[in-house]
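Mind having a look at this structure? Questions to follow.
Missing here is one protein chain; the remaining ones are kept as they sit in the complex.
To keep things simple, chains are lettered A and B as they appear, and every chain counts its residues starting from 1.
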């Protein structure tokens, strides 16, 4: 069993310093699961900006959703991913490193700050996990996303321990 | 060698009950391969709804392609993925679990059921493999897809055995 380098208490404290929290994970009415683990890699479903049962932003980045609102939504996507890692992958302290982020943004054609929306998500992960939280990523401007959210985030994460061992 | 829990005969019978089949895998004129296996993970190319050499749907979901047609196309994408797993990854009985689905849908702006199109694909995998077939997924509405198909499905699948061992 590998040791995680940062304790849960420290991570929760960092999250608070970053103006963030570990919310309850949001379920979906659709036919998929939020996370699956195989060989110490967690594959996460595309997270949408949902909190306490409601979407925090609806519409395209640009006229309908401001940069500030999209940035906040992007952070909520990360918080949801963390919530699922916490519930199903051995806790947020079981993250060894973030392997990849795919950030899909639905934006107006003349909205040119899709990378800034992704940066809000990346920055939160880096603030939380340091170098281990840095990740390769792709940012893609798309036509539409489920339930008309402005941002959807797909993460792939390496775990320190297999979840069963970690929760044992 | 790990044991697969469900035999090929049972899987083929389940496919039939689900109104589906295992078709011939369709090749492409483009410069890529349909599947690659590494460390018991099968990486599949984005599958398009092709059957017996023809596309089963062309155009965007909405005015050109109805929800029903797009749902049928989505299932054909899954069948193609299964056909390639069967041909190149040790058989459909060698699937240990489905790790991720990325479902890209080309739809009209006012077509809001892209998740239902993905659900048809997810449901087929769950009907076939049960809990092992459940997967995290992302659904993305995009501008266009190769050959103007309405749906393209990318799957990542964990295998029970390395294909060579499984086919030996």
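The criterion applied here is as follows: a residue touches a chain if its C-beta (ideal position, glycine included) is under 8 Å from a C-beta of that chain, and two chains touch if they have at least 3 such contacts.
Just so it is clear, the model here is predicted, and its values are computed rather than measured.
For the chain missing from the display, the contacting residue among A:58, A:87 or A:126 is A:126, taking the whole complex into account. Of the candidate positions A:57, A:73 or A:107, contact with the unshown chain belongs to A:107. Contacts to the hidden chain, counted on chain B, fall at residues 30-36, 38-39, 43-46, 102, 104, 106, 140, 142-148, 152, 154. Contact residues of chain A toward the unshown chain are 39-41, 96-102, 106-107, 109, 112, 114-115, 118-119, 122-123, 126, 134-143, 156, 158.
The criterion applied here is as follows: only the chains that are shown with their structure count from here on.
Centres computed as Cα averages put chain A at a distance of 26 Å from chain B.
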